[in-house]
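Heads up, one of the protein chains got dropped from this complex, but the rest are sitting where they should.
== subunit A ==
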């Protein structure tokens, strides 16, 4: 048994979405590239991105995958699963029993593939946790709910989950902070991408203003859409600008302190790290110190989301992000 000594870095294959979707890499060649560039060994994989058979992987595929891990020396830490509750747009969500079964299928697959934990989502209603948690215990796989923008430690849904976590009192349930929830600003590279698509400066100024307001992502997107349409902006420019509402919000970086104790894994969300190792929108110095001082010993996977709007070299971005983390956490991270 290894002794946890401190936080570690790793990477999610989500950072390489563009390379994967354009068929530049297969799963095995992408894993080999990650290993070759020493961006592992700890990795996260989105089940529904990388595994054709998800949510039900076969024994044969699980064997192949474990062979890929053995060949590359990578360590399958986290499998991101999805709480797909709204399978029929515009209609009622699926029945609770069906949603619980949907989670169980993905938990079985993640376990079979050798992952230590899964990332799940708040779309799973809190009252279903008592039905899902015992299954995770039985399989011996931990579950971390992703606290993703617009959520943050003080969000009512996070508090409701926290109360249920206290009640169930099991080490199998925890948090996965995503730092996009505590961005200090909208990344300039994201605004530049909207400009490159033709978005006008007054639309982007309005975006920055609405982004700082309270409300759900889709409400804020609605506000910007209404304003933009009334001021003659193109629907596609408005859609490009609205991306920010769904992936970023500007809560206090120090607010993560409330969640450190039950944090089992971290999404190191980022948009652009400069050559001198500074992230353009997220205050990593404050956040990483907070988790280290709080005793976090899990993995932070580098999650480059700049791919949602530009084509920079994802591998280089991840290398810089990990170097930035080691500047704060030390060379052993």
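Convention: a residue touches a chain if its C-beta (ideal position, glycine included) is under 8 Å from a C-beta of that chain, and two chains touch if they have at least 3 such contacts; residues count from 1.
Throughout what follows, contacts and distances are computed from a predicted model.
> Just to verify: the chain that's not displayed, which of "C-deglycosylation enzyme beta subunit", "Nitrogenase/oxidoreductase component 1 domain-containing protein", "Sigma-70 region 2 domain protein" or "Transcriptional regulator PadR-like family protein" does UniProt list as its protein name?
So the chain that does not appear here would be "C-deglycosylation enzyme beta subunit", according to UniProt.
> Of the listed residues A:46, A:176, A:264 or A:288, which contacts the missing chain in the full complex?
Of all options in A:46, A:176, A:264 or A:288, contact with the hidden chain holds for A:46.
> Any idea which of A:8, A:85, A:112 or A:265 touches the chain not displayed?
Touches the omitted chain: A:85.
> Can you work out which residue in A:66, A:121 or A:286 touches the chain that's missing from view?
A:121
> Determine and list the subunit A residues touching the chain excluded from the picture.
Touching the chain left out of view, subunit A contributes residues 14, 17-18, 20-23, 46, 48-49, 52, 54-55, 82-90, 94, 121, 123, 216-218, 235-236, 239, 246, 307-311.
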